[in-house]
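Working notes, structure below.
Note that one protein chain of the assembly has been removed; the remaining protein chains are unaltered in position.
The letters A, B and C name the chains in turn, as written, and every chain counts its residues from 1.
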Amino acid sequence: MSPLRVGVIGYGYWGPNVVRNLYALEACEVAALCDQNPAALQKARRTYPSLHMTTDAGEVLNAPHIDAVAIVTPVWTHYELARTALEHGKHVFVEKPFTATVQQAEELVELAARKNLRIMVDHTFLFTGAVKKIRELIDKGTLGPLLYFDSSRINLGLFQHDVSVVWDLAPHDLAIMDYVIREKAEAVVATGGSHFNGHADIAFLTIYFPNNVIAHINVNWLSPVKVRTTLIGGRDKMLVWNDLEVDEKIKVYDKGVTVTSKEGVYDLLVSYRSGDVWAPKVDQTEALKAELAYFLDCIVSGATPFNDGEAGLRVVRMLEAADRSLAERGKVIPLS
Amino acid sequence: MSPLRVGVIGYGYWGPNVVRNLYALEACEVAALCDQNPAALQKARRTYPSLHMTTDAGEVLNAPHIDAVAIVTPVWTHYELARTALEHGKHVFVEKPFTATVQQAEELVELAARKNLRIMVDHTFLFTGAVKKIRELIDKGTLGPLLYFDSSRINLGLFQHDVSVVWDLAPHDLAIMDYVIREKAEAVVATGGSHFNGHADIAFLTIYFPNNVIAHINVNWLSPVKVRTTLIGGRDKMLVWNDLEVDEKIKVYDKGVTVTSKEGVYDLLVSYRSGDVWAPKVDQTEALKAELAYFLDCIVSGATPFNDGEAGLRVVRMLEAADRSLAERGKVIPLS
Amino acid sequence: MSPLRVGVIGYGYWGPNVVRNLYALEACEVAALCDQNPAALQKARRTYPSLHMTTDAGEVLNAPHIDAVAIVTPVWTHYELARTALEHGKHVFVEKPFTATVQQAEELVELAARKNLRIMVDHTFLFTGAVKKIRELIDKGTLGPLLYFDSSRINLGLFQHDVSVVWDLAPHDLAIMDYVIREKAEAVVATGGSHFNGHADIAFLTIYFPNNVIAHINVNWLSPVKVRTTLIGGRDKMLVWNDLEVDEKIKVYDKGVTVTSKEGVYDLLVSYRSGDVWAPKVDQTEALKAELAYFLDCIVSGATPFNDGEAGLRVVRMLEAADRSLAERGKVIPLS
Partner (left out) sequence: MSPLRVGVIGYGYWGPNVVRNLYALEACEVAALCDQNPAALQKARRTYPSLHMTTDAGEVLNAPHIDAVAIVTPVWTHYELARTALEHGKHVFVEKPFTATVQQAEELVELAARKNLRIMVDHTFLFTGAVKKIRELIDKGTLGPLLYFDSSRINLGLFQHDVSVVWDLAPHDLAIMDYVIREKAEAVVATGGSHFNGHADIAFLTIYFPNNVIAHINVNWLSPVKVRTTLIGGRDKMLVWNDLEVDEKIKVYDKGVTVTSKEGVYDLLVSYRSGDVWAPKVDQTEALKAELAYFLDCIVSGATPFNDGEAGLRVVRMLEAADRSLAERGKVIPLS
């Protein structure tokens, strides 16, 4: 089978990783690279001297020999580029967050469905060994029914000029949360502050799920220390994922709460259980490479990726709700 | 000068520490100990064989020779005990949270003022070397104008049967926040969940202050790991207080954000500054001992303690607001 | 059965812990306490007002009603006190290190055997949950055949005036090593330095065992940070014991080395294996209490404690060898 021809638009911070991993995949031929900035292309040319480069996105979006387009540009450009790509019959791999509005995401999902094309939103974390292991542990029932998900993603900068810390950092946690909790989020509350350029630079999101499951996400561009920690509490076991740990990223704690009700007595007795701790070995393969291989597979097989446009839309819907909640100092925004 | 005679009510979890520290103070004579539970008194008798003990709080509250009463009982008993003590002309040292309602706190504050008696609310953390150092750094302007305060106080249990995690753990952080931020809190948003006995066991509080200062408090009884960390961000420097560290509880980071506006250009350039880290030595004296000595000093001198009934009332007001917000899934509750 | 009557000599740093734990044991009656320092006795009197106290050790050593003596004094006094106690027919519990010389230890062991009395050397660490778990893991073969034991016990001070860092800190590690390796040590090499008062304040011990098992102990009074870490490498698994960790003191790593020899090829291929990490729950009971209960049990049953005079002698023999090696800048001293 001849390899799929992929065009890439955007060679800024993340684009070089996408191109490098596409090059490493046999099922793929990198057919063109576009960036509006000639300096970015010049940098690319040193590594890929024979790759066709252009500053005109149209050249990539219209090219009849291109099967799929990877859109690695700022979020406000996603909709226009993805729509044009889909209209020209091309599958789309697009950076997170999927789009700048729910309406844009819905339109792209509908368009892709109509044209029978794949959309994959680059929620890279879903392809890391850590997140795959967490999902596996939850699916096997190791943790028992979930109680909460509490994630912190804080560090100093990088400030974005066009988006808030919510749109910059929270998509990671929202996508992971969506992937492992697997329930339909009911409502969002967001609080936060904006201290420098009008965009929130610190924010706290609460997401309500059915059955009393609650998620919380702490994102902060103003922290002197870097933290990448997620706690997941289940009725049977609890889990801590510290992504900054090199060797023991995930720890499973045989700890929990036992509730007993004394006969004839209304009161509940709540007590603790504490046992061993276990750090399962986690796959170290580069997540982006696995994700792009999966994108190509889905194109060939026609399968719907789990991180499809719908998944991207769910995240954008929560981001939009968070913005509305933030604007009203924490008003509850239902996700219906 | 003859020592002040102090009666203690309550010898459960914290009471033994209060009694032990009162005994160590020369300015004080422990005059009586009350607990409804005879087993608690029996335990106390082994250490203090000559101390007068009773199961009847009235004996302590009415005793004419007693100058002050330390109330170390569950929160729902504070108001009744403190009111009776004040009515009998006794100064009051009372566990946190001060009272179960704002109304009770206001009444006690008014009563103490009328009778010219001291109330001290046991916000012990304010007397630790760490919090004193933080306050000193903020007062000296080391951090610059404050941006945010973000605290996590999580671990497994101890579940309380009569209060939520908010009333159990958040008073520490609220009192510390109140002490170091020194602005009037404007509004509270609280989200959280309750999974076992009807009381919230995980909660997230946001407190809004003037000038865009924002505080966040994460309290959780269902965490497999213990965390006691507070981040305080200032415009000039940032601080992390990790209370579980033995030696370097406080670290001051010479990190921050620099905003420059290019001439003739609307855009702001936001960049980072990163320098040395500094862990100041922190006083290791037992906080409760210093606090009780200060209580006796205030009684003698007639000075108003900084952790007086007003300070306790401010915390109770925020707890009550948090309860209301929690009940409405994060509704903003103004503190007017 | 009537409780055993125990006399305690020495109420300095460790003595109060011995007395407190003896008091908590039903099988024991604390019959007398001796310290040459009246201030120490006065301090004890506040807690144990009815305990017979004396500054004359003879009163304890000769008392006909006393069954056993706990000697909690500096090492240079152990021999004289223990010998007198044994001669008067009393069982002996003695602080580590057992004696100041091998000859003294041998004499006491011989004397106790002749009089059919028990000697127990207070190697408290052997009764901690951590060391019990390590021994259990080794005995069950979890680690496979041992390769090495590497321990660091460093911090700032406390400087002793009469002994070196080797005699102060290394007895802990030597006793633990002896308990878990369970082979006869062959030789000792010690290097180190003395910077202030003529005694070594930093030292590095190597102990050779049969079958290429090697142990290393790093003790240091001049470290700005406290470290209490022991690595134990086995052919199948490896273990790290960090005694400063509150919750995960022991971690077992499913890591190791695999050696394969290619057929017909002289070369060995050495490769790695890396799997899960596991932190077994560790018993938190106070070690000294368990040890003293065991001492009383051994007296009653006539059983020989595993931390008997022979065990104490093995440690003293290594300490004496270390001193000789240190004096000759690392000369190998056989332990025959």
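We take it that a contact is a pair of C-beta atoms (placed from the backbone, for glycine too) under 8 Å apart; a residue touches a chain by one contact, two chains touch by 3 or more.
Please read these numbers as outputs of a predicted model, since none were measured by experiment.
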{"item": "Sole contact to the chain not displayed, among C:L22, C:L81, C:M238 or C:L313", "value": "C:M238"}
{"item": "Touching the absent chain when the full complex is considered, from B:L244, B:A279 or B:A327", "value": "B:A279"}
{"item": "Touching residue (missing chain; options C:T128, C:N220 or C:N307)", "value": "C:N220"}
{"item": "Subunit C, residues in touch with the chain not shown (by the definition above)", "value": "147-148, 150, 154, 156-157, 159, 161, 187, 189, 191-197, 202, 204, 206, 208, 212-214, 216, 218, 220, 222-225, 231, 233, 238-240, 251, 253, 255, 257, 259, 267-268, 270-272, 274, 325, 328-332"}
{"item": "Sites on subunit B contacted by the missing partner chain, in the whole complex", "value": "247-248, 254, 274-281"}
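Keep in mind that, in the parts below, only the chains that are shown with their structure count from here on.
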{"item": "Intercentroid distance (Cα basis), subunit C paired with subunit B, Å", "value": "43"}
{"item": "Subunit A-subunit C separation of Cα centroids, rounded to whole Å", "value": "53"}
{"item": "Centroid spacing, where centroids are CA-atom means, of subunit A and subunit B in whole angstrom", "value": "39"}
{"item": "Touching two or more other chains - residues of subunit C", "value": "247"}
